[in-house]
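See below for the structure under consideration.
Excluded from the complex is one protein chain; the other protein chains are retained at their positions.
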Amino acid sequence: MSEIAVAESLAETQYQEPQPRRSRRRHLSGALRLLPYVVIAVYVLIALTGPLLVDYDPLSTSVTDRLLSPGSVKGDGSTAWLGTDSVGRDVLAQVVLGARTSVIIAVLTVLVSCVLGLGLGLLAGYLGGWPDTAVARSIDILVAFPGILLAIVIAGLFRPGYLTVIVALAVGGWIGFARVVRGVAMSLRERDWVDAARVMAVARIRIVTRHVLPFVVGPVVAMATLEFALIVLAEAGLSFLGIGLPPTAVSWGQTVAGGKEYLETAWWISAFPGLALAGLVISVGLVGDQLTARYGGRRR
Amino acid sequence: MIQSIARRLALGGFVMWGCVTLIFVIIRLAPGDQATIALGPDATAEEIEAARVRLGVEDPLFLQYLSYLGRVLTLDFGQSYRLGTPAMDAVLDRFPATFQLAIAAMTIAVVVGITLGTIAGGRPDGVVDRVVSSLTISLQSFPTFWVGIMLILIFALHLRILPSAGSGTFSHLILPAVTLAFPQTAIVARLTRSSLSESMQEAYVQTARSKGLTEPQVLIGHVLRNSMIPVVTIVGLQTGALLGGAVVVENVFAWPGLGSLIVSSVSARDYAVVQAAALLIAAVVVTLNMVADLTYSRLDPRIRIGGRA
Partner (left out) sequence: MSADMTPEDTGPLLDVRDLEVVLPGPDGPVRILDRVSFTVGAGRTTGLIGESGSGKSMTAMAIIGLLPRDAQTRGELRWRSEDLLTATPRRRRRVRGREIAMIFQDPLASLNPGQTIGRQITEIPRRDGMPRRELGSTAVDLLERVEIPDPARRANNYPHQFSGGMRQRAMTALALAGKPQLILADEPTTALDVTVQARILALLRRLRDEEGTAMLLVSHDLRVMAHVADDLVVMYAGQVCERGPAPDVLRRPFHPYTNALVKSVPAVHAKSAIADPLPGSPANPAERPSGCAFHPRCPLTRIMAQGVSSANAIGTPPIHERCRTEQPEVREISPGRWSACHFSSEEAVR
């Protein structure tokens, strides 16, 4: 995954202080730059309030409302703006609740990965020696498996549920964070002020929290956005394959998979959840690019 | 050189051991009893008990691990209860299809990605650059399974020029390969672009210009080769992601490769096949990473021929 490249470029920033941004993206006017943030906010809002916005029961089916095209009026008089699926369930409702699933899983996975990666990365980068080797070798082993493959195996063999999916995705997710943090911590270890603190016998944990952590925050936030996008994609992939989440959960991947059979007659079932997903991933990716340019740009 | 190859080989061996162990741990931790799953719901208690002894499930964990390691070392990956054949045979049977798909996708990604990246990076921040970078962001942001389905919708169902599923002919290969190539193309393009625009800042580019070369001559004669070094490495490192992507894409197009085998085996808890497939993929990834590493040092004379003569 391009994660590697990003992690390397983020790690290369080392102790560099945040610089005033060069006007590289002059063409993106202020308002346009804010657009991805607004889009993300909308998704998060929908994720939080989803169940209040739509009335949806994955188990309730309606034969008369099957495969209605977008904009049709359903049996109960409401309009199916994005159509209905093969058992008459509303696609818009699935898109809204799918956002909830995606955002919740991605946020929690990123959180878990971040904590894990931060801890292991600091340990490896700051202490060096065998902790560093241990972390580096673990990463070597984990990256031998394509991330999604490991997630499929873990999520597929354990009991379906949110926790399983989060664990399955976090197993590979922490690596990017650990790489970034390790790089920053390693370069900081050699800096004068950290040396000075060490000479003055400041406690290790204090050195790390006071002198190392602040420099890690920027690159980690940049990494988190990119990781978030990857997790959303991976989660959708899992649920598309029918792995990980229980059948009663609503998720974009599942809806797309459900629509595949009816592609010829009802394209909207598969199309809209994918668009919703791409909208989220693109916005997060744009924010991530901005942050990476800020914290991960190579020094000239 | 020989020393560095030996070091890489040792590391590769260590990583493979780690992979074997990791798979063992995951399968041990997974809920459900292997014997019960293998024999199906109709088995009697005695049959299950006999199978448990035969599979060694009741031995101490450490002994199980050792005998498992021993079997892996002798390339014995057990039997697929579902297919009734040795698990590795089933996996190797499917591997060529996946390999074919991956090669086709990587070829597309490299050709299209380098072309796009070169056009964009030759003049950073120009109009073309902006178009290409928006394109690459989109390419990476759509889930591959959805892209695959949309391609089926357009090319198989509406235009009716390509088959929607299956394998066998060249036209069957096109849609899955293009789908799988989508995110990889974006990665190659972005990397080419950044590597190229970075190389364009190098002082030797001015030297090349001072020789009276045209911009294309400068780009092709001096910049491209040097900026391809990181690209080659990434292409090697991307094999893992490519094989991972293939797992999903194969399921969209009913492509008879490893990916669809893995997914169906995971769902059926056919541990032997899951383990054999995962280890094979890990072995391929480790090997190709090693090759990428060595290629990298071949391309850069500063690494190939060390020091001052």
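Which chain is which? They are A and B, in the order written, and residues in each are numbered from 1.
Basically, a contact is a pair of C-beta atoms (placed from the backbone, for glycine too) under 8 Å apart; a residue touches a chain by one contact, two chains touch by 3 or more.
Quantities reported herein were computed from a predicted structural model and do not represent experimental measurements.
Seen in the complete assembly, the chain not on display touches B. Of the candidate positions B:Arg94, B:His222 or B:Arg269, contact with the hidden chain is made by B:His222.
Considering the whole complex, the residue from B:Thr107, B:Ser134, B:Thr207 or B:Ser264 that touches the absent chain is B:Thr207. Contact between chain B and the unshown chain involves residues 202-204, 206-214, 217, 221-222, 225-226, 299-302, 305, 307-309.
As a convention for this text, only the chains that are shown with their structure count from here on.
Across the interface of their complex, chain A is touched by residues 11, 14-16, 18-19, 22-23, 26-27, 29-32, 125, 130, 137-138, 140-146, 149-150, 152-153, 157, 186-187, 190-191, 198, 201, 234, 237-238, 240-245, 247-248, 251-252, 262-263, 266-267, 269, 274, 278, 281-282, 285-286, 289 of chain B. Across the complex, chain B is touched by residues 1-2, 4-5, 24, 27, 137-138, 140-149, 152-154, 156-159, 229, 233, 236-237, 240-243, 253, 256-257, 259-260, 263-264, 267, 270-271, 273-274, 277-278, 281-282, 285-286, 289, 298, 300 of chain A.
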